[in-house]
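All protein chains but one are shown at their positions in the complex.
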Amino acid sequence: MAKGVKPRVKVPKTAAAGDTVTVKTLISHKMESGQRHGDDGALIPRSIINRFTADFNGQNIIDVALETSISTNPYFEFEAVVPEAGEFQFTWYDDDGSVYEAKKKIAIA
Amino acid sequence: GNWARLAAQQSLTQDDLFQFETFGNVSLIHVTDIHAQLKPIYFREPSVNIGVGSNKGAVPHLTGGNFRKLYGIADGGPSHYALSSGDFAALAKGYGRVGGLDRIATAINAIRADRPDAILLDGGDTWHGSYTCYHTQGQDMVNVMNALKPDAMTFHWEFTLGSERVNEIVEGLPFAALGQNIFDAEWDEPAELFPPYKFFERGGSKIAVIGQAFPYMPIANPGWMFPEFSFGIRDENMQAMVDEVRAAGADCVVVLSHNGFDVDKKMASVVSGIDVILSGHTHDALPEPVVVGQTIVVASGSNGKFVSRVDLDVRDGRMMGYRHKLIPIFSDVIAPDPEVAAVIEAERAPHEVAMREVIGQTDGTLYRRGNFNGSWDDLICDALLSEREAEIALSPGVRWGPSLIPGQDITREDIWNVTSMTYGEAYRTEMTGETLMAVLEDVADNIFNPDPYYQQGGDMVRTGGLSYRIDINQPQGARISDLTLLRTGEKVDPSKSYSVAGWASVNEGTEGPQIWDVVEAHIRKLGTVSVSENNNVDIVGA
Partner (left out) sequence: GGAIAFAGLPAVPAFASLAEDAISEFTGGTAPGAGDLSISAPEIAENGNSVPIEFDAPGAVAVAIFADGNPTPKVGAFTFGPLSGSRFASTRIRLATTQNVIAIAQMEDGSFQRAEANVKVTIGGCGG
């Protein structure tokens, strides 16, 4: 597992049923492109987050395939419909097989 | 001789300089780009200031006689000296130094005597540019500006103090630190420390002042010093803020801007609902506002040389009219305010001995401002070539830095006034001819791109040991030609490597002695600096 990988998410704590809310996610990750050379002149192997998904109560919001041109500490902002109270599930998939998860609850106000 | 000085000044009085028929119900006072010049200085306005695209031939891109002709300014008079180029050394001997924050204080007090609730706005580039500012990390300027009691400020070079220091100072400021375009880089949200606007109740009206910081901070300056922040023009957000303050009852919308003049003109044409833009960054001084649609754009000079007064008639939720004066701060004519003078002396006292040390003398005028090398830049490039033993020197085309006139001593303070910054390391590196060309092309496009939103508001990188031809009107990649190494007279070979010395790199970890030490060592060896005319740049299409 890559070191120091930490997901962070911003979603509202409450919404009205059926509201569209803005979601922002960040994950600390160097996103090594596989195109850089190290101090010894050798290529540094690729090591990136290659997929990100956001779901709500088990239903998908967005599913992103990431390539090496996504910046260090991948950031996504998008909008989700909140049909009822429940939980967002965010998942990041690392080249090295690691899977990172974050969850956020939202209440209906 | 002294008689010329007296004759020149005889016609000038403090009352004349401040004379103003109070108008309307609101007064704005604008100062900008002081670059830490606490004391009176000389400042030569540019003789080369090329406009491109729709700004070709438009102010502020007129200089010398063309500028005076447009505004009906008499040759040899005080306005000639203050506002335009030509006969600088002779006029400087007659009219003396300009600026000084204690004289600016007197001007502000005079306006406040007319209109006690005048709004004082500082356009930024305040906490940068001198020996004392460097050694106090901006505290000298903060203390002196606080004595002037500004109402709001926006920013540029301040951020080169590093975000930690900026946060520390801004948290303690007794006035608003504004920037609608200062965002938190991580979450792309408005930075909490810098509100977009502030309301002022004046003359029975609600005046909204919106801040606009320098948009290209992380490009023009080292972004690694303030990685938490993102800037940009963000004119859509500016429109949203204008709409927001109008909806909240603003009768008049003032933008305190550090965009640069051409960018402000474009922004005024893109964003609707702004009454006044107080423009900064490009250091232009204009005796009248430029009107763009319903917006007036005011340019108030730099280095403490001018104060703008703008009186507004605000009624029925709109600006009905304005009256404006650009007040030149002739330091021998305007009495220093004793209180502020005392604060300045207190800030300078611990450094006076070091600052006043005479390093050499100058035969000619030393100046910087202009699209291409000024004589200060030539001297700095010579210092880099000789002290760093390089074939080519590169020096940043910044617009700050006072002038010296023929016969003046060059003190350590004078050298710091044109070099001091938090990333002054003088690097030495190898560069291919191809890279050198790319650098010149890249910088040229930041100045001469016909779209103002692509202009970063500096001048062309200064070069030493090189000559070249530049065709202003070509696109990036096609402007520069005939790049020649002066040492050999040979064309620069794209595949060959050259030794290059420079300073003010935006790269983290740049190594080398500080530029002010390099320049001081060079001037000490010369004793007296003799300036020769620089014909190394052949300008086409201006």
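Note that the chains are named A and B in the order they appear, and that numbering of residues resets to 1 at the start of each chain.
By our rule, a contact is a pair of C-beta atoms (placed from the backbone, for glycine too) under 8 Å apart; a residue touches a chain by one contact, two chains touch by 3 or more.
Note that the structure is a prediction, hence the values are computed from the model and not measured.
Student: Looking at B:V506, B:A521 or B:A542, which residue reaches the missing chain?
Tutor: Within the whole complex, the residue contacting the unshown chain is B:V506.
Student: With the missing chain put back, one of B:G53, B:P195 or B:G232 would touch it. Which one?
Tutor: Of all options in B:G53, B:P195 or B:G232, contact with the hidden chain holds for B:G232.
Student: Could you list which residues of chain B touch the chain missing from the display?
Tutor: These residues of chain B touch the chain that is not shown: 33, 125, 156, 188, 214, 216-221, 223, 230-233, 260, 281-283, 302, 394, 396-400, 435, 438-439, 441-443, 445-447, 451, 453-454, 456-462, 476-477, 502-507.
Student: On chain A, what residues meet the omitted chain?
Tutor: 20-21, 33, 35, 55-56, 59-72, 74-81, 83
We take it that only the chains that are shown with their structure count from here on.
Student: Nearest whole angstrom, what separates the Cα centre of chain A from the Cα centre of chain B?
Tutor: 43
Student: Residue numbers of chain A touching chain B in their complex, please.
Tutor: Chain A reaches chain B through residues 10, 24, 26, 75, 77.
Student: Once bound in the complex, which stretches of chain B touch chain A?
Tutor: Of all residues in chain B, those touching chain A are 186-188.
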